[in-house]
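Below is a slice of the complex: some chains, not all, each in place.
Chain lettering (A and B) follows the sequence in which the chains are written, and residue indices restart at 1 in each chain.
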Amino acid sequence: MTVHPTVEELLQRREQGHSLEAPLYTRADVFDLDMDVIFRRHWIFVGVEPDVPEPGDCMTVEVGASSVLILRGEDMQIHAFHNVCRHRGARLVTAEKATIGNIVCRYHGWTYGETGALLFAEHMGPEFDTSCHGLKPVHLRTLAGLIFICLAAEAPDDFDRMAETIAPYIGPHDIANSKVAYSYDLIEEGNWKLTMENNRECYHCAGNHPELTIPLQAYGFGFAPDELDAFHRADAASYEGAQASASARWTEMGLPSAEREELLNATGFRAERLVLSGAGESHTLDTRRACGKLMADFTQADLGALSFWTQPNSWHHFMADHAVTFMVMPLAPNRTLVRTKWLVHKDAAEGRDYDLENLIRVWTATNQQDADLVALTHGGVSEPAYEPGPYSRFTEGLVEKFCQWYVARMSRHLLDAALRMPAGAPVAAE
Amino acid sequence: MTVHPTVEELLQRREQGHSLEAPLYTRADVFDLDMDVIFRRHWIFVGVEPDVPEPGDCMTVEVGASSVLILRGEDMQIHAFHNVCRHRGARLVTAEKATIGNIVCRYHGWTYGETGALLFAEHMGPEFDTSCHGLKPVHLRTLAGLIFICLAAEAPDDFDRMAETIAPYIGPHDIANSKVAYSYDLIEEGNWKLTMENNRECYHCAGNHPELTIPLQAYGFGFAPDELDAFHRADAASYEGAQASASARWTEMGLPSAEREELLNATGFRAERLVLSGAGESHTLDTRRACGKLMADFTQADLGALSFWTQPNSWHHFMADHAVTFMVMPLAPNRTLVRTKWLVHKDAAEGRDYDLENLIRVWTATNQQDADLVALTHGGVSEPAYEPGPYSRFTEGLVEKFCQWYVARMSRHLLDAALRMPAGAPVAAE
């Protein structure tokens, strides 16, 4: 009875400056396309070099129905493969992290080397050609210690553009010489796009994030100037002054801070370093460093917070003492994984250099608050009476850019894909 | 391979006097239509005035994916709104019951008044028109203290017919001056129509409801006269005599008791007051009042039980000392919520005037027995070998009327809806 609009119609008729129509958040066919178009054909953030510090260290990452095996080889290069045996399809590595020699399938013992070549397969007879049965590779790139993969046969060609622009910002924090102090997975009961939209504004911060707003200043995220009274106008001006003088100081230290934003690229990104309140050192309750041993070779702690956002699925905050990375991974139309990792200098010792609870307190609290908001919103947009509402042009501009990016990427690939893909063809690189 | 009959075909070929074909109980597309046609376009029972006794009291009711916010205003009027913020769609109130001032969205602080008007929205700039962003209203009517809502833009116009006919029956029990002594939710593992069919006959009572059959007499629900032996014939005649003399007595007291039945109206209903066994006072194990303080201004307790049934989703029993209301709400093709509330005079005190366990014992036991029967039947009708079986024309006449009503309402609206509804149009009133 109800005629469902097609995904193409929903994308085409999207009203700018407004939240998306409900089916784009809730429908199973849209979710499947999101996984296929957004998460299989774009560069997605999946982890950090310190996840696999030594040769033989590997980790697995689930992207929809796919499992990707990420492995550091003897030559310190990081390789990525589809985590599936070429014999009868068994998963090869099931642990999230492990250290291995060769990759041996548990089912019938097929054995692959670190480059994915099939080294050994019993009972297959003399005519069997092992060279046709190596593991299928997955594109992998690193950016100043952050690991990105792309599951498409042909990855978007603008990764370098992002890497060149952003490496000077993140590089000084020397992520490759850090370690993962803590990592945890939070499942949000909402669509992944609501998770991303929530991340792209701080309009909701004052009312919902008592811990996060101690070091953060709302002005950094935009405001409606007409709404400010004399007091807040002075406050905003003082914030701008502090940001300008800090930027000048950081520039001298070789730490770029100016906003760089190319959010509408296939590999969309944005970065800027913002001054923090109080002591200005870190995302902590007292605004001071959580880790006594600073990252890289830093000698000063008041470096503010360098933030780095990517489309479609990550954001990161780099401070003098630690960094926090966030990976978003859709699990279902109404379930989204947020994996958060805290990085400190690799020589920092828990107990001596940092108190773990203090290190993670602000973002574990903030993540849970955001998860509650996402669940609240997913519940509401699932409601037949919901209709897209207006974004604030002052404080929700990046939300709008996320939606624009999403609509553009989906529209582009839906067309391309319809023209090029034979039925049932595997999407992965060969 | 299997060609699935359409809903229209299933409705059209329904064999009168027989249970429905399996897909009408089990198929997901039928369930979606049930929610859309039956539960969004008809008057449904959702609660009682004592659920929101004071100004600022509100409750939320879930109807499929919709959440409805029911709120008593300062003027004591009860309003109903779609429980979804006009900004980015967050749910406004999540508790089942709460007392609030204005309605404030937790996400970004948008604030609505008790009539739904948007009073305040930060950061939206001077050009933003709050008057276009009020909460969307939902139709609400009360009948002698019972609250009904309709989610359609245009509600069925025969609510008054039911209200005029039934108010004289229920009115004397003065529900507005009662309180909810107890409420609980039971989830039945079966389709909602099986829950309703089970409610519409007492053929199963003798074999399944040892507590309920103490005050109830099966004869009140029909019987096959040819099957009665001399003993039971005399018994039935004596029951008819008792009913006639009680009715005469109740009429003198201003308590109508004669059967009124208009079950095939869009807003279908049926009511009658039946004599109870034993002391004749209440649905209790000893057939005596459970609450010493009687409802309204009653001075006599032997008022039998006034029963009120509605299509599609409620039944109610009003006695001198207490009333019980039942709301049915489909959750999934095979899951149905039954919410039961016990009402007593608002001045009755637990412990002094009533023992809660005694008050609720008969219906908590009976509900669980019915839930078991519904689960047993849902399991069976899901079976490919199931075929519709015959209803008894003596004791399952109201089941047949429920099915007739269902088939007629669905058929009518499927046609209307196909003609009128643009794709994706919100169903709700504007």
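To be clear about the criterion, a contact is a pair of C-beta atoms (placed from the backbone, for glycine too) under 8 Å apart; a residue touches a chain by one contact, two chains touch by 3 or more.
Quick caveat, the model's predicted, so the values are computed rather than measured.
Note on stoichiometry: the full complex in this file contains 3 copies of its one protein sequence, with 2 placed in the shown coordinates.
Just so it is clear, only the chains that are shown with their structure count from here on.
Here the CA centre of chain A is 48 Å from the CA centre of chain B.
Across the complex, chain A meets chain B through its residues 1-5, 19, 21-23, 197, 203-204, 207-208, 223-224, 226-227, 373, 376-377, 379-387, 389-396.
The touching residues of chain B, when paired with chain A in their complex, are 33, 36-37, 40, 64-67, 82-91, 94, 106-109, 122-126, 128, 133, 136, 151, 414, 417-418, 421, 423-424, 426-428.
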